[in-house]
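A single protein chain has been removed from this complex, and every other one stays in its place.
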Amino acid sequence: MSEEAKFRWIGTRVVRPDGVDKVTGRATYGADFALPDMLWGRVLRSPHAHARILSVDTSRALAHDGVEAVITSQDLPDIPSEEAFVGEQPTNFRELSHNVMARGKVLYHGHALAAVAATTPEIAASALDLIEVDYEVLPHVLDMPAAMAASAPSLHRDLEPAGFAAGATVPPNVSRRIELGHGEPDQGFAAADVVVEREFTTKPVHQGYIEPHACLVQANPDDDITIWSSSQGHFMVRAYTAKLLGIELSKVRAIPAEIGGGFGGKTTVYLEPLAAQLSRISGRPVKMVMSREEVFRATGPALGTRIRVKMGCKQDGRLTGAEAVLHYEAGAFPGSPVQAGAMTMFAPYELEHVRVTGYDVLVNKPKTAAYRAPGAPMGAFAVETVIDELAEKLEIDPIELRLRNAARKGTQAPFGPRYREIGCVETLEALRSHPHYTAPLGPNQGRGVALGFWFNAGMQSSAGLNVNEDGSVSVISGNPDIGGSRASLALMAAEEMGIDYEKVGAWIADTASIGFSDITGGSRVTFATGMAVVEAARDVKRQLCERAAAIWEVEPERVKWVEGEARLEGEPDREPLGLVDLAQRAARTGGPISGRASLTARGVGMAFGAHICDVEVDPETGRVEVIRYTAVQDAGRAIHPSYVEGQMQGGAAQGIGWALNEEYVYDEDGKMCNPSFLDYRMPVASDLPMIDTVIVEVPNPRHPYGVRGVGEVPIVPPIPAVVNAVHAATGVRYFDLPLSPPRVLAGIEAAADRGA
Amino acid sequence: MKRHVVATIDGEHAEFLCDDGQTLLDVLRDVLHRTGTKEGCGTGDCGACSVIVDGRLVCSCLMLAAEVEGREVETAISISNGDTLHPLQRRFLEDAALQCGVCTPGFLVAAKALLDRNLDPSESEVRFWLAGNLCRCTGYDKIVRSVLETAAELRGGTG
Partner (left out) sequence: MQYWSPGSIEEAVGLLSETGATTRALAGGTDLLAQIRIGGQAPERVIDLKRIPELGRIDVDAQGFRIGAAVCSAEIGEHEELRAAWPGVVEAAELIGSTQIQGRASLGGNLCNASPAADSVPALIAAGATCTLAGPDGRREVRVEDVVLGPGQTSLALGEIVVDFRLPRPQYRTGDAYLRLIPRSEMDIAVVGAGVCLSLDRDGHCTACRVALGAVAPRPILVAGAGEALVGHAVEGDALAALSAAASAATDPIDDMRGTRDYRIRVAGVMARRAAVIAAERAASRV
């Protein structure tokens, strides 16, 4: 029996349940809510990269006609330090509170330090000008070497660096040191025929979601708070808002809006606690919407990095050892994904000797946030570029070199455990056999390949499945649908229940209507929440069999749920009972039929992706054009192949943008120079070719349908794929991102000068 | 004092009051509650607020509401004919040409403006026509394919 024949719905390309809402403009996103008597909130932001707040006088703003409330950090509780791990990056609630509203010091240009609620957005904006702030400007640090210099100003006086040996000298502004690996890399290098050591830098980049952060909050006099907002997890919004206001979670209801993109950037809060406090003070609902400029200046970009990588290889293409030192910019508060970067960078390879040391470094820039496979693309850039150089030096095909060292079942990962079933080899083989890999190239064109890894996350999920009175089924979950997850959950429900997809509705419930669910992140919703949906469906099927048994007056064990109906075992002539029959008789057989599941998803399927990129480089201007692109990825099993492809294409496009043009540009004063979509250059439609996809399916045996997460892996290979392609086209190796035209041309000219 | 403006919006006679400084986008969203037109940047760089004014595709964030006096405005709402989806909308759904969906109304307005002029665009023409519409989710592949397939369908080809 072929794989395809096994399933009726899994793997089909159905129309998503929320599709019509979204193509007709009816879907309501964060900024689309309004309430009668609503106020508009705006945030006052720091004009300095680092300064002590000596005083804030809000009296003139408060006296302004139409202003109903003004808050500073004095209006929020000074909460204690408390670590939380919600989402993909660690969070400390005290630091989160200070990021949402500066207390004592502002730590970056754009840092919030007061907020206003007024009857119109215009009045709120003009009231900001009436807030008088006295600053004592402090020296600031914008890059990691400066931040770690002995004389550097400290961002946080009370920083307690972790991971250092007692008595070790800790440079300023380093919050954490991590180390992992196994073996002795020096032994590996000694055994190598070729050793390549390089240093790489990447700039901060933004997730670039099209929908700015937005929320509407209504606080009642009894302190019940209702939040409508766009986020990657309304349970996260509830927890963070309640924690920052010092109230119980049961007082807060967070209602998820549709989310207009997040990519990790909406796994934290910026506005909700402020809007809630403004609403509590004013007694009126408060709506807050960020401008695009605020999104760039004050919400978490992904970090900048400095990475040194050393790898050794034998003449036969066996890697002998690998070592890396990572410096990851956390921004103004600790918490870069340096751990994830360290864990992922060498993960695709079988290495006897591997060691990674990492540092989390504070600088006067916005607190970084998760961005799609947080920390991994930069590590992959470094490692995959070095691998490409090794392949060149050893005259081995770059895919072949990777295959000779590819991680397999049983390989010990650099982060400790041995892999179970993984599809690294299958992914590379699919890449090698793709016609793209051997297609001819023209003048000034080059081809690059790269491999990438991401863990994917499990975490906690809840789901409910209700059999409605007419026999249709509603699937309810607690994860915002960021890119089609309603469709994948509905498909799994239809498959499990043996009913038509059209009979299944998929809904996302607020925090008061479904059990706790971790964020939509870590590529986990189809995997983990899907697992909860399957469990809830199995719960329902068990109940349906019991109801049928009661009707038939037989033992429940004799009833089986087959192809969407209850059948009595051993009595093929017995008319089966379908969902409609059982739903209609539910009142008389025990009441409503509903299943539920709340779980911590185990058995996450780690995943690999490999990409081929062709570029053409204009040798006179350094402009790089991506002319062909292919992405291959192990999805475990593609529940809805179109949305799996969409993740692969979208991740590739983001990675291409990161490689070529995206970067935060700062002036000397620590002010971002390019806070607009005009000057922060994300790829537009005419920048890209079609992005071919090949879905490899090595099922994850620990998921009922074999699912591996797919959302994050595809942003890991693109940077090195592009950079290796530019090398192939120009003969120049580039170690610093982005490969903007001036940098590429400078490299070409320097190479020509050397050659001349 | 508020300004009184009379225009045709999505085929209907519309009157509204606005401040002179308000953009067409502000009025569509906050005065007329037509939130299907999205704001991604407010400075004309993302196309999420695309509308058609007197037959021209524009960003509604870069037009004052006062400027539409006597003019005809078509938003994303105009694309479908009542409950019947436009072929572009249907293709977007069938081809999964949206993920988060927030850029989708703007893309549909822009794509419709293209197909109203040219039912046989090349891939390159589609890409350059849509270059003012940012999408961060899809990498544009399925969007461009949907527009090309819709054009073929509307030409009467096999699509």
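Letters A and B name the chains as they come in the text, with residue numbers starting at 1 for each one.
The rule is short, and it goes like this: a contact is a pair of C-beta atoms (placed from the backbone, for glycine too) under 8 Å apart; a residue touches a chain by one contact, two chains touch by 3 or more.
This structure is a prediction, so every number in the text was calculated from the model and none was measured.
Screening A:D18, A:E272, A:D687 or A:E712 against the full complex identifies A:D687 as the residue touching the chain left out. The omitted chain makes contact with just one of the residues A:V137, A:A190 or A:C673: A:C673. The omitted chain makes contact with just one of the residues A:D21, A:E293 or A:D736: A:E293.
When the omitted chain is restored, the residue from A:L660, A:I691, A:V707 or A:L737 that touches it is A:L660.
In the full complex, chain A touches the omitted chain through residues 291, 293, 620-623, 625, 660-661, 665, 673-674, 676-679, 681, 683-684, 686-687, 740-742, 745-746.
Looking at chain B, the residues touching the absent chain are 3, 19-21, 23, 42-45, 47, 50, 53, 56-59, 61-64, 66-67, 69, 110, 113-114, 128-133.
Quick note on the criterion: only the chains that are shown with their structure count from here on.
Listing the residues of chain B that touch chain A in their complex gives 19, 21, 29-30, 33-43, 45-46, 48, 75-77, 79-80, 85, 89, 92-96, 98-105, 108, 123-124, 126-128, 130-145. Note for the complex: chain A touches chain B at residues 13, 15-16, 18-29, 31-32, 34, 122, 207-212, 258-263, 289, 291-292, 482-484, 640, 642-643, 645-647, 649-654, 676-678, 682-688, 690-691.
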